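Everything on this sheet refers to the single structure shown next.
Of the protein chains in this complex, all but one are displayed in their positions.
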Amino acid sequence: MTAIDQWVEAAARQMARRVGRRGFLSRLGRAIAGGAIVLPLLPVARGIASSVPHNASGRDPDLPGDEGDPTKCEYWRHCSIDGFLCSCCGGSQTACPPGTEMAPVSWIGTCRNPADGRDYAIWYNDCCGRGMCGRCFCNRNEGDRPIYHPYRSNDVNWCAGASSQIYHCSTALIIGLAEETQPEK
Amino acid sequence: MTAIDQWVEAAARQMARRVGRRGFLSRLGRAIAGGAIVLPLLPVARGIASSVPHNASGRDPDLPGDEGDPTKCEYWRHCSIDGFLCSCCGGSQTACPPGTEMAPVSWIGTCRNPADGRDYAIWYNDCCGRGMCGRCFCNRNEGDRPIYHPYRSNDVNWCAGASSQIYHCSTALIIGLAEETQPEK
Amino acid sequence: MFARCLIVALLVVATAAAEDVPPDDVGRSLTLPERTDHWVWLDEPLFRHAMLFDGDSGEVLGTVDQLGSLTGRHPHVSRQRGETYVMETFYARGHRGERRDFITIYDSRTLQVIGEVEIPPRTADVGHGLWLGAVLDDERFFVVFNQEPANSVSVVDLESRRFVGEITTAGCALVYPAGPRRFGMLCGNGTALLVELDEEGREKRQATSEPFFDVVTDPVTEKGVRDGDRWLFASFEGYLHAVDFSGDTPKPEAPWSLFTDAQRADDWRVGGLQHIALHRPTGRLFSVVHQGGKGTHKDAGSEIWVYDLKRRERIQVIEPPSLLGVFLRRITGIDPDSWSAWLLETLIPSPGAHSVVVTRDEKPLLFVRHRETGAAGVFDARSGEFLRYLEETGLGGAAMVVP
Partner (left out) sequence: MFARCLIVALLVVATAAAEDVPPDDVGRSLTLPERTDHWVWLDEPLFRHAMLFDGDSGEVLGTVDQLGSLTGRHPHVSRQRGETYVMETFYARGHRGERRDFITIYDSRTLQVIGEVEIPPRTADVGHGLWLGAVLDDERFFVVFNQEPANSVSVVDLESRRFVGEITTAGCALVYPAGPRRFGMLCGNGTALLVELDEEGREKRQATSEPFFDVVTDPVTEKGVRDGDRWLFASFEGYLHAVDFSGDTPKPEAPWSLFTDAQRADDWRVGGLQHIALHRPTGRLFSVVHQGGKGTHKDAGSEIWVYDLKRRERIQVIEPPSLLGVFLRRITGIDPDSWSAWLLETLIPSPGAHSVVVTRDEKPLLFVRHRETGAAGVFDARSGEFLRYLEETGLGGAAMVVP
């Protein structure tokens, strides 16, 4: 088992603790019974979100090198995004705007970071519970697949699992290094 | 009493019959108790509307002379309108689009008909119960007054009295000849 | 105080003499005219409605609302029942609170809401809005694709107007009607699924095809078109697949290439949104194409290529008009005959088109649409002659439905 496997498992356990065993198992059970591809579950329970201080620029000061501007569609992490950039909506590329909730499931892209030349796996978690932000619309489809392959599909409203499935904007979180290179670059 | 007075009174009576004495009187009573300016009540009861065959052009073939094009903002009856023209939304200048309901109250304008050179009193009845039509937006304010003078105010959502107060588009009905001339022409 | 009402009337209205324009009747709502073959519903996600246009006149005939989802879930039509259906999602507090999903039933002639059927609150919400629901062939059952993210299908009996039940569909998505009691789906392992219903609308059986495409290297797009018992799907790399759903299991046919080697070398590629359309009487396939690399499968097309399905060859090329020009002209309110309008339409490069649909009759119209502006145009589908714009289609949207 790799570190990320352990992390995913730990995340699932953590989530189970938060929403209570019954709720978690019933959701997981439904997914399994449905025979659907089970989606990566993030350690965020329904309606529970941490609030963090605002970082006006939307930029992450911890990132090495020149990452570029996360309010631009061309920003490297956006290689498979489809929606409004949370960086332009009062959030950042990694956090939801005030009052919105990050959904616990998402689709995945693989994008190359120009700052270190490496390929990263990106989770495009949607922020939910408020109407469309309407700013910085960005649609890039490198690696995007049709919705029968959902965890690679940016056309899906990925607010499933949030308390409201109304879509507001999309983030772009780093999961870790990717084994495959950015497709269709 | 003029003919139009009799008509207004008859209209009110007809409406009272349709919605039932209690409903009508309670609404009227509320308006009177509120001391508000009582608005002209059209002979249309809540939720009751007649459906008529579609007339594709939106033009009224009975009108004398060259009335112009009711899908244009410049059309003479629109001199005090503010909204989407029902003629562009599947209705006409005198009828609501399919599935929408004409509100029983409205604001009033006075516009000069170029076909006969006379000034007519116009009721701008809103069609309601479906979201904004979004076509042929037209805002002309000849004779428009602030909302404390409501029956001359085109800024008000005039869907009061309809089963849903969601605004779709606006019509422009002839009430009769006006004694005053078109203001601010 | 009621007298005041009369005074108000007195102030502005005098008696109408016989020769004047007579007072208008109040409280009238129109019904739709007789259906023609040239109607089209256009989704508008910002206004949250779909508008019915007459392709011959370019005029709007009516509107149905569609709330609660990312983008439009376009209307579905039962000609036999004279009804139009919209899948809707409502929250108790607008964008918050309890979610409830419904099939809203409209009278197709009056566009009045005449009924509703509550369904499980998991109706799929997908940007392109295509094949998320369908009326099955004898128009008794309506099927709804659910994604929560687990996939399933809800079945509604249109006759009794009630929810029948939910069918779990293993890793498969979308609903492609294929008979009175059957529909197809596409699956994440490169297969197609056939679902058969019994007379009550309950699951009778499911059957899976052999894998016929590779989800990673060359997936088929979800934007299929129906050809009788068969469904046609184009792959990202430009191969046309067909799946026959008439038998016990779905039967994929060998794909053929929509591009020659030379065209492929020049980077020609299918793509857009509703990017293929089929006119069955003439066996013509319309395909939105552009030049671009991998990952551009949702970009607008610069051309529409017309294929003879029998001969498997391209027989015509249609160029979409500048849909951005007409969009900008309308929203800026610039006179169409003005110098500014001409400059605008000339200056702004044509953005191409994302979607095509074609009417089913013998004198078919081809509708083309641009996703980011919602702007649309109409062609004679036989000659390829541009006929007119559909003006003021809204501010966005790509899906179109011929009712």
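Here the chain labels run A, B and C in written order, and each chain numbers its own residues starting at 1.
Everything below uses one rule, namely that contacts are C-beta pairs under 8 Å (C-beta built on N, C-alpha and C of every residue); 3 or more make two chains touch, one makes a residue touch a chain.
Model, not experiment: these values are computed from the prediction.
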| item | value |
| --- | --- |
| For the chain not depicted, the shown chains it touches | A, B, C |
| Hidden-chain contact residue, picked from the options A:W123, A:Y148 or A:Y167 | A:W123 |
| Selected from B:D116, B:D155 or B:E179 as touching the chain missing from the view | B:D155 |
| Touching residues on chain A - with respect to the absent chain | 2-5, 7-9, 12, 28, 31-32, 35, 37-44, 48-56, 60, 62-64, 88-92, 94-102, 104, 108, 110, 113, 115-116, 118, 120-121, 123, 125, 127, 130-136, 151, 168, 173-180 |
| Residues in chain B touching the chain absent from view | 30-31, 33-37, 39, 82, 105, 129-131, 137, 139-150, 154-157, 159-161, 163-167, 183-185 |
| Residues of chain C in contact with the chain not shown | 46-47, 65, 67-68, 88, 90, 92-96, 102, 104, 113, 116, 324, 328, 332-333, 340, 343-344, 347-348, 395 |
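One rule holds for everything that comes next: only the chains that are shown with their structure count from here on.
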| item | value |
| --- | --- |
| Top chain pair, ranked by how many C-beta pairs fall in contact | B-C |
| Distance from the mean Cα position of chain B to that of chain A, given in whole angstrom | 50 |
| Centre distance in Å when chain B and chain C are each reduced to the mean of their C-alpha atoms | 34 |
| Between chain C and chain A, distance of the C-alpha-averaged centres to the nearest whole Å | 29 |
